[in-house]
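Heads up, one of the protein chains got dropped from this complex, but the rest are sitting where they should.
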Amino acid sequence: MKKTKAVLFSILIILFFFNLSFPQENLSPLPPTEVRASDTPNDNGHSITVTWKLSGDDGADKKNVVAYEILRSDSPTGEFIVRGMVPAGNNTYQDRGAKEKEDKNYFHPHKDFYYKVRAKTLNSYSESEVAGPAQAYGEWFHLGKLPVFVGTVTFTIMVLAFISLARKGKEFYVRPLAGIDAVDDAIGRATEMGRPILYILGLGSAADIATIASFTILNRIAKKTAEHKTKIIVPCNDPIVMSVAQETVKAGYLDAGRPDMYKEENIFYLTSMQFAYVAAVNGIMLREQTATNFYLGKFYAESLILAETGSVAGSIQISGTDEIAQIPFFVAATDFTLIGEELYAASAYLGREPLLLGALKAQDLAKAIVMISLALGALAASFHLGFFLKLFTVQM
Amino acid sequence: MNFLEKLLALDRRIIFLFIAIAVALPLFFTVKLHIEVTPVVRNLHNALEALPPGSKVLVSLDYDPGSMPELQPMAESFFRYCFMRDLKIIIIGLWPNGPIQANSALEVILNEPDIKKKNPKYGMDYVNLGYTAGNEVVIERMGSDIPVTFPKDYSGNKTEDIPLMKGVKNFNNIDFVYNLSAGYPGTVEWVLFGVDPYKIKLGAGNTAVQAPQIYPYLNSGQLVGLLGGMKGGAEFEIATGHPAKAVKFMFSQSVSHALICFFILIGNFAYFATRKKKGA
Amino acid sequence: MRRQLPILIVFVSGVFMVIQYFIPHESFEFIYEYAMDWIIIIGIFAMLLGLWSLTRASVSKVQAKAPGWGFSVMTLVGLATMLFLGFYKGNKSIAEGTFFMDLFWYIYTPIQATMFSLLAFYIASAAYRAFRVRTVLATILLVTALIIMLRLIPLGPISGVNQWLASWILTVPNMAAKRAIWIGVGLGATATALKIIFGIERAYMGKD
Partner (left out) sequence: METIGIWIAALLTLGIFSFLYKDNPFYKFCESLFVGISAGYWFVTTFWQVFMPKLADNLIAGRFYYMIGAIFGVLMLLRLFPKIGWLSRWSLALVVGTTAGLYFTRYLVSNGMVQVQNTIIPLYVKGNLSQTIGNLVIVIGTFSGLIYFFFSKEHKGAFGGLAKLGIWFLMLSFGASFGYTVMSRMSLLIGRMDYLLGTWLGLIR
């Protein structure tokens, strides 16, 4: 025991002196080994992945390796330049570059590259053998996204199948929805009171799915207001939304056979800034004394300001959004709320168009599949069967 | 209409008036509220305590005036802490307004008597590198070269010439990153593009609305600690032993929360009482 | 031409975007990036439509001397001032320290912050009206909201229990309900997107 201690001590002393006289060479760490370079899978073709086995001096007790530098060259004997650095403990690096030819950092695809990995300590380093050649190329299908692909194809087939069933005249049952039944009453009330209806499409752009769902509902409601000869006001916060809303309302008036009653100036643009828009809509509610307010689409923090002001004005309010954080405020402050998915379903409900109802059925079928997967998945997980989870795991 | 019925149909404006008073009045008082420091804030504080004096801390302010009430006290308390502990501050912003917010926080802190004694110098103890466009790409570029990503500081000095920036090449030379975030780009991007590839140590302060989305990163250890909303800011001030704005504001929070609860209770009391009467 | 071609454009661009999601190759990435930029550029052109609509509405109110027409003058003045200040010195017009930015800091910012802060009042009045033990559902709403709000109030001995309960509600049942809504929204939105791509949902196109 004593002997080993003495030996260790003398080794330390020797190391110490060597260190003083030859600071560089003798502190060189062991080099990284088994360096491999290959094309990065599932990418656009401007990247190569380098992997290696950690240096023998990279570890909790030795700790003298602090980082790895990754070097690249066009030829195994040519000049190697540093491409990047990762901290100790890492054994992969993605050498990535730009895809634009004019970019300084352009990464040439389909060209041979050679790699070296350098293990670095604070004052020394050692290099691995050269790996390569490797070429970068782009893939035509992202394998990690296979579950999404399967989902896309299945869901598309389901929607198209139900729609074709609807085309063939199959009748579908859908359960009643409180918010939808309230729409007719709300329009009737405005007519009786002789006051206008306010329709807010939210802050979404014309391309937001919730806004598009809301356009369809607006179209149905415009048709009904035209039949009742009630004024409908649609202030917008996006110019494209305004243009579309004008077309939609006009179409509703055409459907009702009253194109003469359509007034473009009632569908107007205010401003695209959230709270300035709200300030103006608040004013409209109180000054026009709207009898019924619809808030359907994308809503953010302004939801509660609108709903509370509308309630001060004594309007009947029907709301709906897929913006999950705002649903609680609509539920608390408006008379009827279409929660999340119900907003999308509403267009099918209001129009009773068989095609739209068919799509709704496909949605329900998909939901059933999801519910079964949830139940089976949880059971599988309870018995430590990991394969089920893999079916839903998407690699980006 | 008797009193209870009036209470049931209480004019909103009375509630508004009470809320205004409940928020404004406590601002005039300094009350030692008992605020417990939760583990997520404690962890952040411990991680900072472990840094030796002279460590370089990168502060990324990613918010605009809209989130000032929640995040500005966090910025101030953090700067104060760094100056007291002699940690070197490097400020950047992924939002255009971030560096402006930093300057106004610094103005407050540098005028505090304790800090004045320490007399921190620009360029030696702290530096503001300003804003660079590019969102998460900025973080990626900083991973390879900070002076190239931020070639000049906020006032136009060359980054290379600033004494504090000597030897700061990339994240390897940064000991801690602190991010104040109100959305995109923010803490999520710092985790995905900073922590994951470069293994930086990251602590963050978020708005209360944003905080729940950040929680998963705490559980997975990608984030050292988190200040959530004004309460998190107050806890940090308590943890650092220097109660300031957020603690003071928390008094307003408590009073206004209590007031809302009280209103809900009397509303229900009135509802029950009138219903009983009708039943009788 | 008026209706068939737009529906075709929707179909082609929609299908392309779905397909490109699965193809990492750069050729698709390039088209994707261009398409996204085109969308932004179209949006910028459309801004002129917005300004035109706002100006026309305000001017016609002023001309007709409609009630409150003086306020429409204010809108026009504000708009014209910002447009003038924003362009008269070229791209230096909106640098920090210009009069344009002064208006932003001292007019725009405080009004927008104050509008936003109105929510503090409205959240209180909405809570007062909605949180009554009328039905089971309203009671659940009320009780959970109270538990969560109480976490900010010093409650002495039951504070700890309440803190625990509040965080359990936020992380467990709250999370479960949110997931249900998310999944529902996901199915509804994908179905709607499909209906748009296949031209079944086309009310937004209007009629002739």
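Order of writing sets the chain letters: A, B and C. Residues in each chain are counted from 1.
Just so we're on the same page, a contact is a pair of C-beta atoms (placed from the backbone, for glycine too) under 8 Å apart; a residue touches a chain by one contact, two chains touch by 3 or more.
Computed from a predicted model, the values in this text were never measured in an experiment.
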item: Where the unshown chain meets chain A, residue by residue; value: 147-148, 151-152, 155, 172-175, 177, 205-209, 212, 240, 243-244, 270-273, 275-277, 279-280, 282-283, 286-287, 325, 327-329, 331-332, 339-342, 345, 360-361, 363-364, 367-368, 370-371, 373-375, 377-382, 384, 388-389, 392-394
item: Positions on chain C contacted by the hidden chain, ascending; value: 2-3, 5-7, 9-18, 21, 34-52, 54, 68, 71-72, 74-83, 85-87, 91, 93-94, 100, 102-121, 123, 127, 136-137, 140-149, 152, 168-187, 189-190, 193-194, 196-197, 204-206, 208
item: Residues of chain B in contact with the chain not shown; value: 13, 16, 19-20, 23-24, 27-28, 68-70, 207-209, 212, 229-231, 249, 252-253, 256-257, 260
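Just so we're on the same page, only the chains that are shown with their structure count from here on.
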item: Distance between chain centroids, defined by C-alpha means - chain A, chain C (Å); value: 16
item: Centre-of-Cα separation between chain C and chain B, whole angstrom; value: 24
item: Between chain B and chain A, distance of the C-alpha-averaged centres to the nearest whole Å; value: 26
item: Set of chain C residues in contact with two or more other chains; value: 112, 116, 123, 125, 127, 129, 131
item: Chain B, residues touching no fewer than two other chains; value: 12
item: Chain B to chain A touching residues, read off their complex; value: 12, 144, 170, 172, 197-199, 209
item: Chain C to chain A touching residues, read off their complex; value: 18, 21-27, 29-30, 39, 42-43, 46-50, 53-54, 57, 60, 68, 111-112, 115-116, 118-119, 122-123, 125-127, 129-131, 141, 178, 181-185, 187-196, 198, 200-201, 203-207
item: Residues of chain C that touch chain B when the two form their complex; value: 96, 109, 112-113, 116, 120-121, 123-125, 127-129, 131-134, 142, 145-146, 149-150, 152-154, 163, 170-171
